[in-house]
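Here the complex is missing one protein chain, while the rest keep their positions.
Which chain is which? They are A, B, C and D, in the order written, and residues in each are numbered from 1.
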Amino acid sequence: MLIDKTIPFSYMLNKVKYDVLRVLLFSVAFHLLKHFFTDYLPPVPFQLPAILGTSISLILAFKLNQSYDRWWEARKVWGAIVNDSRSLVLQLKGFVDEERTEPRQLLHRMAYRQIAWCYSLGESLRGNEPIKEEQEANLSPEEINYIRKHSNKPLALLMCHVHDLKALLRLEAVNPYQQVQLDSTLTRLCESMGKAERIRGTVFPVTYKLIVHFFIYLFLVVLSLALVETIGVYEIPVLTFIATTFFLIEKTARHMQDPFRNKPTDTPVTAIARTIEINIKQILHDADVPKPLAAEKYYIM
Amino acid sequence: MLIDKTIPFSYMLNKVKYDVLRVLLFSVAFHLLKHFFTDYLPPVPFQLPAILGTSISLILAFKLNQSYDRWWEARKVWGAIVNDSRSLVLQLKGFVDEERTEPRQLLHRMAYRQIAWCYSLGESLRGNEPIKEEQEANLSPEEINYIRKHSNKPLALLMCHVHDLKALLRLEAVNPYQQVQLDSTLTRLCESMGKAERIRGTVFPVTYKLIVHFFIYLFLVVLSLALVETIGVYEIPVLTFIATTFFLIEKTARHMQDPFRNKPTDTPVTAIARTIEINIKQILHDADVPKPLAAEKYYIM
Amino acid sequence: MLIDKTIPFSYMLNKVKYDVLRVLLFSVAFHLLKHFFTDYLPPVPFQLPAILGTSISLILAFKLNQSYDRWWEARKVWGAIVNDSRSLVLQLKGFVDEERTEPRQLLHRMAYRQIAWCYSLGESLRGNEPIKEEQEANLSPEEINYIRKHSNKPLALLMCHVHDLKALLRLEAVNPYQQVQLDSTLTRLCESMGKAERIRGTVFPVTYKLIVHFFIYLFLVVLSLALVETIGVYEIPVLTFIATTFFLIEKTARHMQDPFRNKPTDTPVTAIARTIEINIKQILHDADVPKPLAAEKYYIM
Amino acid sequence: MLIDKTIPFSYMLNKVKYDVLRVLLFSVAFHLLKHFFTDYLPPVPFQLPAILGTSISLILAFKLNQSYDRWWEARKVWGAIVNDSRSLVLQLKGFVDEERTEPRQLLHRMAYRQIAWCYSLGESLRGNEPIKEEQEANLSPEEINYIRKHSNKPLALLMCHVHDLKALLRLEAVNPYQQVQLDSTLTRLCESMGKAERIRGTVFPVTYKLIVHFFIYLFLVVLSLALVETIGVYEIPVLTFIATTFFLIEKTARHMQDPFRNKPTDTPVTAIARTIEINIKQILHDADVPKPLAAEKYYIM
Partner (left out) sequence: MLIDKTIPFSYMLNKVKYDVLRVLLFSVAFHLLKHFFTDYLPPVPFQLPAILGTSISLILAFKLNQSYDRWWEARKVWGAIVNDSRSLVLQLKGFVDEERTEPRQLLHRMAYRQIAWCYSLGESLRGNEPIKEEQEANLSPEEINYIRKHSNKPLALLMCHVHDLKALLRLEAVNPYQQVQLDSTLTRLCESMGKAERIRGTVFPVTYKLIVHFFIYLFLVVLSLALVETIGVYEIPVLTFIATTFFLIEKTARHMQDPFRNKPTDTPVTAIARTIEINIKQILHDADVPKPLAAEKYYIM
């Protein structure tokens, strides 16, 4: 997530440099063309780029909306993960009899595993190694061994939760209603995991990207032809500025629609997992509570 | 689902070739008409196509939004199917006593049937044979026999689930709260099935399609009349490009609004069913886990 | 629901004939006026209708969106009715001990009554006689007698469901958790009924309809004045075409926002009820399963 | 709620008369100004009002959408109240043993109180006296006495529900699962009450209203300056018509966004409460069922 500090100008420019360069090139080319073949070029009336400008603006607005929705949905999913992680531990604390040794150990194991689950889901969504070394403190060697065999690590950790919950019922540490209530929380976590996987795995309709690009270029070419006639050499900076803005909007939309790509514009899953870790550890009265994740220069992961 | 590789140009062009041809024809015709009867044609002011352009852009934006929503809803429904399929198996693993023979067999039968259910729902939405041969490994001969009598195969498979769940309660392999909790999961699966059927069965308001087509042609004719006057023969490529873009948007929208038509733009139901199969088999510690479905040239089914 | 076959041209034209006639009349009138009093008419600049055109397009887009939402919500409500009707019968099959005579009879009575409920809700939403003769096969004489006293027939049928569910608990054919689970399904059916009644009973803000009509006419008058000056007698067909499109959009929106009016654009409640009947009868292994409802010429009810 | 009958023209005009008058005045003023100081006024190009027209139309469209959403949400909340009121009584009928005297009395008391709750919530949202005299038939003297001490009358009635539900459990007239199920229904009613209070209590962002007004006037002034030049005295009616339309849209939006103000555009809470009364009384086999609320001249409250 980009944060509200000054974003380096180079970061923004970097995103669109190739497109802007291309626009610069053809507006210069058109200008020269005009200079030499002025009689053969059509007198493009200004209403033509105006019509195209309205259309392209509407399609960009559509894209902005849909990509924002994806980004916001991704953030909501991770918000739900925060809520359900905390609720899970609160429920365990509220249901399990902590004076008996074995149930208390199960409770703690589940709580620490929940921390590991959040980190590993975040990493696996970004295509990284799901279980980083620092998470091994939150997992027992058997768990690490168990999940090694699975391709979907977070699902394997949920499977461990399910197993421990079964043990809690067998030990009569939770009653049947409490088991079902805890199972509902696990089901919601499983749902959030699936929703995040859906957002990561679903390609935004490719055809739109192509059409939008094609349309922007069509608009710029027509605009360039119309401008050459009226404002001469000033056309070059004007066209470049307008093109930069349109491409920046398009690129920003494209970055937001894929919020799990290990880029600065990502949903800050590691920072969220850290928040969950802090909250859970304080609920458990753990002395070793980490600090919130610090931001990088202009973003937080 | 189209994937993010290079889509063959021919694929895109193929979608709109008849419409573009028609536009090409009448813009040539208008050009000739203009050439010979220049005095009898009205001097169409350029603001007229501008007004129509704004209107048609807004209506196309409306169509884009609604068809995107249908497409995204279809994807969400299949995301929910992923979640509930995994939850169903996790719940069975968490509730059923696997040390007793009969309940364990029921558990496994339900899990494999859930895999078959996902595939068969996908195929039946696409109007294919619901139970393909390779699914017969996941079903017992009695099940295959039972569902043969039903016109709605996925519903018949759900009926089998319900029957087995009843048996689990009778065997006291699940307690009454667990049965109700599992029943809730089945109800959600039944809901997702119904939602997918609704999207497939509901025709997008036909009148809009007609109005949009009529409107685009009206716009192009008026634009053609206005352009002839100002830019002469250049009108033909300009009009063709603009028409191609508008028709591409309209066609793309139309393809997205029907995501279960056995076409490259479909929701990738087979690939999703495969993911479910992989996850469920790993939960069951099945040794024979298949690979994720590979993409076709530029799409995945 | 209009289906994807060729819709007779007359059907579409019929919707807007009076409005189009009115436009035809005043554009002819303005043309004549112009002819005789050319010096007294103001030289309306073309940007004026352009401004109005943008505004009216945006307001029409708003109306399109809202009426589409109502139409889609109505379809979703009936989708939920499909799901909950099937779930109800699946749950009854999964919970009730079918080896005991009386509970099995209650189960069947509830299942057939659910079929009747769907048909009667559809008819009563459309303002028809709620219980058609063919439904009497699905209801017992006592039920028919009971609901006669009620003004809201579908609610009376739900009341019968509630009564039978109470009997099932008393006979110990369902356990208390199962009763509550079935009661939740009935509550959802009651909700869907209420939602459909809300859509039918809530008039789309009347003021908007008036403003939209007033605005379209204002736009057309101003456009007519501007066109007369520039394109002469060609104004008449141009204006008529544009007017037809705008009025078609407005009328289509108006028809979609009221999806229970016994018209071809209705939500196809009878066809949906038939689907439910087919599914439920196959679950019950009833030999007498009807065919899906056939479409009329270009629509399905 | 305005109904689909002819709305008196005066009703619509009344809403915007001051704004239209103001516009009439300054367009006359500008016309005279122009007449005398023609050389000192700037030749406003027509594209300037066109740009402002597009902006103001988009902002009005935003306002239309948001106010429609508030209005529709208010209607949905009252739809949920209909559903949950009926469900509550259906559940009580399905759960409580009516052959025992005291539980049957409690059931009837709760059902009639639910009728009173609906009326009193509607009145209190509108800022009227919450308990009208005719509701005293549905409440016992003790209840009336109890709620007198509360500032939030509908909440006090819910409190009575909670108290009676506790008594039903103590009398063993409902089992613990049924109590929890009924409690869920009461929780939903409490939620709907809160949602309606939220819509009533949340002022639509005031700044927008000011900006929209300022923007419309800016647009009209600029348009007036541009028109004076081109169409002379015709400017006055044209401007007045356009202004009327814009202000009508803005006013209509403003009325819809506050649907509990005791005005004709309100959500028809009294009519809805009457519907609930009819349904509940028929479920209870009460002989004294009232008629649906009749509409006023052009609206229903």
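Heads up, the rule we're going with is that a contact is a pair of C-beta atoms (placed from the backbone, for glycine too) under 8 Å apart; a residue touches a chain by one contact, two chains touch by 3 or more.
Small disclaimer: the values here were computed from a predicted structure and weren't measured.
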{"item": "Residue touching the undisplayed chain, where the options are A:47, A:135, A:202 or A:270", "value": "A:47"}
{"item": "Option touching the unshown chain, where D:23, D:61, D:80 or D:300 are the choices", "value": "D:61"}
{"item": "For chain D, the residues touching the chain missing from this view", "value": "42-45, 47-48, 50-52, 54-55, 58-59, 61-62, 65-66, 149-152, 155-156, 158-159, 162-163, 165-166, 176-177, 179-180, 183-184, 186-187, 190-191, 193-195, 197-198, 202-203, 205-208, 210-211, 214-215, 218, 222"}
{"item": "Contacts of chain A with the absent chain, listed as residue ranges", "value": "1-4, 7, 12, 46-47, 49-50, 53-54, 57-58, 60-61, 64-65, 68, 71, 75-76, 79-80, 82-83, 86-87, 90-91, 93-95, 175, 177-178, 180-181, 185, 223, 227, 230-232, 234, 238, 241-242, 245-246, 248-249, 252, 256, 265, 278-279, 282-283, 289"}
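Here is the rule we use: only the chains that are shown with their structure count from here on.
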{"item": "Rotation in the CA alignment of chain B with chain C, degrees, nearest 5", "value": "70"}
{"item": "Averaged-CA centre spacing for the pair chain D and chain A, given as whole angstrom", "value": "38"}
{"item": "Approximate Å spacing (C-alpha centroids) for the pair chain C, chain D", "value": "24"}
{"item": "Shared-contact residues (touching 2 or more other chains) in chain C", "value": "47, 50, 54, 58, 61, 65, 177, 180"}
{"item": "Touch-based graph of the chains, sorted into line, ring, star, complete or other", "value": "line"}
{"item": "Each pair of chains that touches, named by its two labels", "value": "A-B, B-C, C-D"}
